[in-house]
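Structure, as C-alpha cells:
Of the protein chains in this complex, one is absent; all others appear in place.
Each chain gets a letter, A and B, in the order it is written, and its residues are counted from 1.
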Amino acid sequence: MITTLIYSLTGLILFGMGFFTLIIHSHPLRKILAVNVMSTGVFLILVATAYIPLGEGEIDPVPHAMVLTGIVVSVSVTALALILACRIQETSNSSLPGRKQQGEVPEESIR
Amino acid sequence: MSYFIFTIFDIVLVLSMVWIAWHLLGTEDIFKAVVLFISFGLLMALAWVRMRAPDVALAEAALGAGLTGPLFLSALRRMNRPRKGERRLDSDEKR
Partner (left out) sequence: MSRTGKSHKRLDGFQRLLLLLVICMVMLLGYIIWSTPGSKPVLTDAVAQMQEYSGVESPVTAVLLNFRGYDTLLEVMVLLLAVIGTWSLTEAFFPVQGSEISPVQMGAVRLLAPVMCLVAAYLVWQGSHLAGGAFQGGAILGAAGVLVLVTELPGLRTIPVLSLRIGLVLGPLLFTGTALFCLFITGDLLGYPKGAGGWMILLVETGCAVSIGLTLALLFAGGRPDKESIWKNNP
C-alpha cells in the first residue's frame, strides 16, 4: 500500500513538473522532453495502482499491457514531434538569405 | 525487515528520479537535459522492475533510454546544424 502511494505520488509530481515546464518554456525540444516526463508520470501512476506486494497475489496484467502500448506510442509520437520541430525551424529559417536550398522551392509552393 | 529495506529503496529511487527530472527540466543546456533524460529512462526501468512489471521494464530500457535519447540527440544536431554563427535557439530561452 505504501509502495503504491510512494510511486503514485512520484508520478503525480513528475506530471506536474512536466506540465509546468511545458507551458513556460519556449524551446520545442524542451517542450517535447516535458511531454515525455509527463507521460512517464502517467504510466507510473497506472502501473503503481496495479502493484501488489510479492506473495500477496498475482499482478493485474491489463494496466501493464496498456502501459507497454503507451510507451511504444509515446516514442513514435516523440519522433514525429521532433521531426515536425526540425521542419518548423528549417522552414522558418529559410526566409533568411542564403538559407534556402534549391530543391525546396516547389515543396513550399505546394504547401 | 525486508519490507523496511524495500521502502528505503523506494524512497531513494523516487527521490533520485524527481531530482533528475527537476534538473532535466530546469537546465538551460538542452544537451545536458537530453543526457539526463536518458539516465531518467534507466531509473524508470528500475522502477518498473520494482513494480513487478518486467515487460514494461524491458520496453522502457530499450525504448525510453535506448531510442528516445538518440532521437533527441539527432534532432538537436539537426536543429543546430544550419545555423552556424547564429544564436542557438536555446540561448534566447532565458525568461
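Basically, a contact is a pair of C-beta atoms (placed from the backbone, for glycine too) under 8 Å apart; a residue touches a chain by one contact, two chains touch by 3 or more.
It should be emphasised that the depicted structure is a prediction, and the values quoted were computed from it without experimental measurement.
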| message | Considering all chains of the complex, which shown ones does the missing chain contact? | response | A, B
| request: Please give every residue of chain B in contact with the chain that is not shown. | output: 22-23, 26-28, 54-55, 57-59, 62-63, 66-67, 70-71, 74-75, 78, 94-95
| request: Considering the whole complex rather than only what is displayed, give the residues of chain A touching the chain that is not shown. | output: 1, 4-5, 8-9, 12-13, 15-16, 19-20, 23-24, 45, 49-52, 57-62, 64-66, 68-69, 71-73, 75-77, 79-80, 82-84, 86-87, 90, 101-104, 106-107
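Heads up, the rule we're going with is that only the chains that are shown with their structure count from here on.
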| message | Can you tell me which positions in chain A touch chain B when the two form their complex? | response | 2-3, 6-7, 10, 13-14, 17-18, 21, 24-30, 32-34, 36-37, 40, 43-44, 47-48, 50-52, 54, 59, 64, 67-68, 71-72, 75, 78-79, 82-83, 85-86, 89-90, 93, 99
| note | Residue positions on chain B within touch of chain A in the complex are 6-7, 10-11, 14, 17-18, 21-22, 24-26, 30, 33-34, 37, 40, 44, 47-48, 50-53, 55-56, 59-60, 63-64, 67-68, 71-72, 75-76, 78-79, 82-83, 89-90, 93, 95
